[in-house]
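One protein chain omitted, others in place.
In this document, chain identifiers A, B and C correspond to the written order of the chains, with residue numbering beginning at 1 in each.
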């Protein structure tokens, strides 16, 4: 079976990463490649690393150009993808790497995105409890945000097991600059970011906050509130998320809470191909997952403060965006989940 | 007045930074420069950036070689500085950039450093309430750790004002690799750290944890417990600390808690030469303080979670070590506090 | 057909890259994985990015442990590989990523390596004229050095076409730090290399100099002399080589020498899967080939100086070492040359 796919937003980082992965996907044939202001250009000018596709021309991002494929990937600014998706055939598998269809609560959407809610689609994080099944056969999938991917992988096992308290969750993430896209902003210039760390969206303002809370709350079965602070790190790719929550009193009273906590994460991910709980004492680095769909985690219990700390690393463009999208496509179409995603991290 | 100073540990990063600052200090004359395994070398081989001192020879680090100066700076591994300090004359101003004399509580020392407590010295962070006075005329000063410097600058105004609750303090810091010193470890190789973020000492294990708690507790007047997670960032210098605490209920009930919080920090630092609360909406970057003794902060109130978030940036080697040491020397000797520390951040 | 391979030197960067590529090679089964001082460790401790192999144990690097496989890859310090290779069966395909068997001239070997010459093997750069044929069916292959790979790809088309003069060849290369291996040297620490460029081996001292001259001379049919200067760049991976030579007088007199030159390179590489002459006006970046076996080049003619300038980029660990080794293995075994090497550059 050869699946015909179309990729929009191909001149951006998410679009480029989708093409990088899809170019080596054994069951996929890449059809339309579209862009907005760069329509008409050779792909090789904009994505010089995609050598096997360098002579392909970018078409205009329109529903007409994208239609007629089995799968359409949308890597567009929020707002744009909902509008376009509405024009695509119902039988086409549409996978939106943007934000438009991630939030179920219209009020949360409106509060953080200041626009009308487009409705929600099945959420493409198959490692969440029960989520894989919801993606099978689905024709519409919302790819999670990169920060939520790392945060939910870090904390959902604990919430699913009832081991964590729903308030006082604090998450601090460091992201590579590709998470901010190719936008021409002075603070994203190499001269500014090299050798520098800086926070942004501090004070609970980042749009990924309600998405993290949505995922944790669904798993916990009660409202989880999160203090989330993103920071920009001097690297192109990768997210390191440090997530901490108070453990439930009954667990703290156990003889060996650290071991019980560890077992919860080990059980949650033992059958997952892409999620790796590291051996005790080994801490993850973002470099170990660069260019791959893998995530690595470590869990520690801080007895003095009664807090569990989970550190999770992903590549924001791969597991955090394009890899997650391809993984969801594989599931939706009934393919082997790891197809086209076997690539290991490029380190050092 | 010319002050004669000696610097030990001159082949390391802290020692090199002390010499960089002292070489341009208008009241200082650099006497002995000492090292351990590198004794006998030209300084220029080990610290090629110190052009004005490149032909100076490194002497052996001994009490005899260090004695006879007005000020002795110790930039030695912990354990070594206490031993050496005990042999230096009482009338010499000894400034220890190491950890040996920072903690007042022997039990905390023993728990985290697994060795005998050497006793505590006046703590060289003059921006803490009442601390500047304690340094005036002192003959022994313990330079704060780099992480505690950033964490205490971030949170002490709130605790001094009674605005913060003493539990549920969560601090995540990203540090440049120079904080780990010049030790030849595989995880500090350029190939490993470039393009990568990684945590370490997770779960409340880092030795700076009790030092942060000590400072916050003294200011708060009650025991403050901190969950502290350090991470290693792909840059040579700089610390970005993200610190968060719950605000006191009576403050949360005010009409404009965000403004009241902001005023607390503004008041605390309005007369400080090196500490800058940025205008609202501007977030600090570590690059803005590289090579300087300045710190920049921003404060935000997250109403949804009832938490204040403070982001603070310093250069770990300057304000976090050598600059703080020189600032304390200036105060102890009755000099202008900013002497030799006028240099601005080297950006971009 | 499944080919059984063994990899020695698996704790280093070259060994790790070999395993990264071989783990996804569809015709390969990874047998013994060996190391020296790290024998007995889990691979996951040393190469945390190789998730699919993380539980494999490192065996001791001995001929006995490596024997019994179809292919043995040696990623060892020079000297060590020749010694080990001598003990491996003649019918085993041995691919040496080290230097021991690259140079044909014993005098050149002894002058630059100060040790006895071990004899030369077929040179694993199939893109050289006539070289691919020499690798087919070969049982011993010497993988080219990373700098020579880039330099020979840059200049051999011109020399093969008689377009370049054999003296006044000047080559300056910038390499990522992984080219220096995992050795614990102070100048390779992240704190030292980040934000810094530095030269080394200046003055024609680098051991890759005779290897570059050997390749160019063979193609030119006369002795080519090269001034080669390597520099260390603040990145983990990648080589940018800037190579320049004077063009032959008869070519300079042509009506359009720039176009004729360009055509020479275009012709030389038109059928090569991994070598890409970029469209006019587009310059290569090392990032565009990171993690891939691709090389990108651009050619310019500087009429004022009568020099051609060729810029070539490769990933030093992939096309420059492990990728080149796998490519040569594919050729030697009669497999499709690109098998296991389809991965594109990981950018941005």
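Descriptive notes on the structure:
Assume a residue touches a chain if its C-beta (ideal position, glycine included) is under 8 Å from a C-beta of that chain, and two chains touch if they have at least 3 such contacts.
All figures in this text were calculated on a predicted structure; none of them were measured in a lab.
Although it is left out of the displayed model, the omitted chain contacts the following shown chains in the full complex: A, B, C. When the missing chain is restored to the complex, the residue among C:8, C:131, C:149 or C:298 that touches it is C:298. Interface note for the absent chain: among C:220, C:235, C:251 or C:264, the touching residue is C:235. Contact with the chain that does not appear here is found for just one residue of A:1, A:186 or A:255, A:186. When the omitted chain is restored, the residue from A:92, A:177, A:229 or A:327 that touches it is A:177. If you put the hidden chain back, the residue from B:63, B:248 or B:278 that touches it is B:278. Note that of A:13, A:109, A:123 or A:274, the residue touching the chain absent from this view is A:13. Annotation for chain A: contacts to the undisplayed chain at residues 13, 176-178, 180, 182, 184-186, 188-195, 234-236. In the full complex, chain B touches the omitted chain through residues 13, 16, 20, 23-24, 42, 44-45, 47-52, 54, 178, 194-195, 236-237, 276, 278-279, 282, 284-285, 287-292, 294, 296, 342-348.
Listed by residue number, the positions of chain C touching the unshown chain are 167-168, 170, 172, 174, 176, 189, 191-192, 194-200, 202-204, 225-227, 229, 231, 233-238, 240, 242, 244, 246, 283-288, 290, 298, 300-305, 307, 309, 311, 313, 348.
We take it that only the chains that are shown with their structure count from here on.
Two copies of one chain, chain B and chain C, form a contact in which over half of the residue numbers belong to both partners. Nearest to the global CA centroid, when each chain is reduced to the mean of its CA atoms, is chain A.
Remark: chain A and chain B have CA centroids separated by 37 Å (rounded to whole angstrom).
Contacts with at least two other chains are made by residues 176, 189, 191-192, 194-195, 234-236 of chain B.
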